[in-house]
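All protein chains but one are shown in place.
Take a look at chain A:
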């Protein structure tokens, strides 16, 4: 029933993309509502009064906020198909740890890559590549962080790929040149329809970033 699940989202948001992928993986129909973050809807303000942020998953009229919390909610409610978290509690703790690592690091460092210059940007570039290296080592020989198929960490991390053109152009580097194994993982994820259909085109995200830079007065 499409009216049971509503997602309040914003098309370039990596956090929103996480929900899109999870819902697609599980074959859940939902109504997608794109928010104008400079003119937030009454529905958004009502469903997320504390943070007023997207994404918000609304299930049978009740909101679940914060993307990683919504992912776990989706996994627990629609638990028959495409599990995101493993059944083993230790492996689950590891998955949560790495998703938390991605949340703590990638967004902020990534943002610095396209909004700062000089020394600050150089430091961000180094930190970003270090983080990718750490994640690459954690992935190891596995095809996905989740093992044989997409898991919690894969869904948490892959949305940032839609922002790689932005990071690489402004940061003047290539993730693939430094970390080819990481890009191999990216490609494996992008082969999945649930992922490729949930991520916007990199060029579109780049145009959006240019718009924001103009708004922020960054030349």
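A few notes on this one:
Heads up, the rule we're going with is that contacts are C-beta pairs under 8 Å (C-beta built on N, C-alpha and C of every residue); 3 or more make two chains touch, one makes a residue touch a chain; residues count from 1.
Simple rule for what comes next: contacts and distances are computed from a predicted model.
The UniProt record for the undisplayed chain lists the protein name "glutathione transferase", from the options "Transmembrane channel-like protein", "AP-2 complex subunit alpha", "Essential protein Yae1 N-terminal domain-containing protein" or "glutathione transferase". Touching the chain that is not shown, out of A:77, A:177 or A:211: A:77 (per the contact rule at the top). Across A:101, A:173 or A:208, the single residue that touches the chain missing here is A:101.
Against the chain not shown here, chain A presents residues 50, 59, 62, 64-66, 69-70, 72-73, 76-77, 89-90, 92-94, 96-97, 100-101, 134.
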